[in-house]
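Note that one protein chain of the assembly has been removed; the remaining protein chains are unaltered in position.
== subunit A ==
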Amino acid sequence: MRKSKWLGLAMAGIVAVGLTACGGGSGSGGEGGGQAAKGGAEPKQENITITFQNIYPDQTDPKYKMLRTIVDNYEKEHPNIKIELDSLNTDQQKLKLKTQAASKEVPDITVVNPAAQMQPFVDAKLFAPLNDMVEQNGLKDTFQEGILDYYTFDGNLYALPDGNNIALVYYNKKLFEQAGVEVPTTFEEMIEVVKKLKDAGIQPMAIGEKDTWTGSFLFMNILLRTNGGPGFLQDVLDGKKTFEDPAFIEAVDAFQNLIQAGAFQEGATSFDYNAGENLFKTGQAAMYFMGSWATGGIETSSANENGNVGVFKFPTVNGKGDVNEFMLAPGSAFAISADSKHLEETKDFLNYYMLNYPKEAFKLKGAVGLAQKVEGDFRAAGYSDMAMEVLAMFEDVKGGDLAFDNTMNPGTAQAHLSSIQNLFVQKTDASAVAKEHQTAYEQNK
């Protein structure tokens, strides 16, 4: 049996080698060409690969093309640099980044959300400050005033936003005509409109409430009105108010009135974001409350044939609030890993990218709701009436609030999101909702 013993050992050896080979496969992605220049008269520049995690995987989205155009141009100008794209959809990217952050392997460039959502990453010192980089080539001046504040912590800027949006209501003009209703100017009128649409057999509003933030976004707009202005959540954080404040209770009641009037489609809580939006885009619902980022997709949808979709500002509630105060949605933003092996090159690339971003986006008709100033005549470039209306709305903005999960910590935010989702399936006493919020807030402080 001698032979078979040696054979056995040899096979075990092969297995072992195979296993090590599998185990060693990861981790070499970020380094590309580690070997430096090979002598010679002209020392060649080091080859560098920069990993660029992004959330533009959708080929029909103008941003998909825009991203690739800028990257191609940059690679042509810098032949030694390769930009490796890691394109994921939003939820996957959030999860992947959290996992990468836990093992301190953040990609050179990644995407984060503003304020409270990026706080944990900043606290863990995962991102490089961009204060010096944003001054180069006048990049800072291309941003709208104040927008960078949402990405600044203790005087250090950590990320550059790709958008700045506001919440508004899109409506289907033809369906409004069929039911004989006008654009509502108060919340009470809006509920009447809902009832009339329903009587005419038209689905009044669409929402994708499986992705809980959608309902919360609308609810927070109501709260912005009943509170008579922005800053409710900040007051709670500062200890000046609690969730059991009358303004909050009034907002819950108003929101429930809207739901009980039958505004939303049956089974709304099983519709994800896309499925909800599709109801409106295909002309199956008359109104849709969403951030202005939806403009591009709605513009090209079947509901907007012949300029059929209009927009209006979220109305006042019980005569309170100002229609020119909006739910503000400073966009997802690009941050650079503090541990990046090629920090300077990465900063240089991101600087180039952000400088060219508005120009390329404008060309591709994707320049509504950018965080940067855009030069050019939108009308002449062929932007639609609806896009022009949305752009005009931006001019009227007199301040507003951020979404709940951008203000409160993740624990409180989750409790809030499921509490609001619950209102879609059962009527609940407003004071109980308030109490639920307050308890969650105190537990997660």
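Definition applied: a residue touches a chain if its C-beta (ideal position, glycine included) is under 8 Å from a C-beta of that chain, and two chains touch if they have at least 3 such contacts; residues count from 1.
FYI, contacts and distances are computed from a predicted model.
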From "Sugar ABC transporter permease", "Ger(X)C family spore germination protein", "Formate dehydrogenase subunit gamma" or "NADH-quinone oxidoreductase subunit N", the hidden chain's UniProt protein name: "Sugar ABC transporter permease"
Per the touch definition above, residue among A:N113, A:S216, A:Q372 or A:S419 touching the missing chain: A:S419
Candidates A:K174, A:K210 or A:K341 - the one touching the absent chain: A:K210
For subunit A, the residues touching the chain missing from this view: 1, 4-5, 8-9, 12, 15-16, 19, 95, 98, 101-102, 120-121, 123-124, 126, 203, 210, 212, 265-270, 409-411, 413-414, 418-419, 421-422, 424-426, 443-444
